[in-house]
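This report concerns only the one structure given below.
One chain of protein is taken out of this complex; the other chains stay put.
And then chain A:
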Amino acid sequence: MDFLHSILIKPFADMATAPDFLLQVLWEGTVSGTLYALIALGFVLIFKSSRIFNFAQGIMVVFAALTLVGLHENGVPALLAVPMTLAVMYVLAMSIERVVLRPLVNQPDIILFMATIGITLFLIGFGEIIFGGENKRMITEELMIPTGSFEFEPFGGFLLIEQKDVTAVVGAVILVLALLMFLNKSKMGRAIRALGDDHQAALSVGISLSTIWVLVWFIAGVVALVTGIAWGARAGVSFALEVIAYKALPVLMLGGLESVSGAIIGGLLIGILEKLFEIYWGQPLLGGNTETWFAYVFALFVLLFRPQGLFGEKIIERV
């Protein structure tokens, strides 16, 4: 009885008695959820257009952030370092397409997936040699990101919202809107979606596979840079950041591998739910640190009822 009480009643009682703390938890969940959604978005873009499950998205985030910080450390002004980093990401996208993907066209999915793990390892080694393995500070102020915080007093309590988190959320929203505009309105965006629908049909109407692949990987690189800045401002820049890639995978599972909106909604849902679970159930009952697996187990349960994720394309199988 005690046990049931501690699972079913006490957490909600805690939420009701300290609504300001609940709001704080929800806000933290929203911020991390936004970042999960951004990483998942990088995955989705690449999966949609090339059926490649890009495991390297996480390391691309680290690589982009490290390049930015590294350039700044070598005397490049922050606002010039951003376009230079974008150039580096473009070169990276191009070389990945040329060296890795082009020879592997038409291979089974799992081979391409392994190739992206190969890219991940390569970039880890390469990055550590160039930038070193230690934790670096993100150049938040230099990029003119406000670092103060707002304080509210809802319900007579206390709520602290950091301005850089607000910036991250606003930046993410702008990026997503821009991406959706690009995918739905521009010619290139239509080409990307056409390629996602049917490779051969897209090729036959004259869409260039290699151009689109470079473009998509470059967009994933841009998304990675934004994620890297936002996350780096919270936790510093190091190769430990790579683990956030594992956070994005259940988001994909939940939202569906092909769905942009699924990635966003799934990211927010998982970000918020895992924070709530950790604070109200995980820490008091399970010894904490449940964030490593909660999202996966949650996504697994959802998948048992919807095998293609919440927003994924319905899988129709024919013999």
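The working rule: a residue touches a chain if its C-beta (ideal position, glycine included) is under 8 Å from a C-beta of that chain, and two chains touch if they have at least 3 such contacts; residues count from 1.
Everything that follows uses one rule, which is that contacts and distances are computed from a predicted model.
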Hidden subunit of the complex - UniProt protein name among "Oleandomycin transport system ATP-binding protein", "Transglutaminase", "MbtH protein" or "Branched-chain amino acid ABC transporter permease": "Branched-chain amino acid ABC transporter permease"
Touch with the omitted chain, as defined above, among A:191, A:226, A:252 or A:272: A:252
Selected from A:22, A:35, A:93 or A:115 as touching the chain missing from the view: A:115
Touch criterion as defined above, residue of A:15, A:86 or A:104 at the omitted chain: A:104
Interface with the unshown chain - residue positions in chain A: 53, 99-100, 103-104, 107-111, 113-115, 117-126, 128-129, 133, 246, 249-250, 252-253, 257, 286-287, 289-290, 292-293, 296-297, 299-300, 303-304, 307-309, 315, 317-319
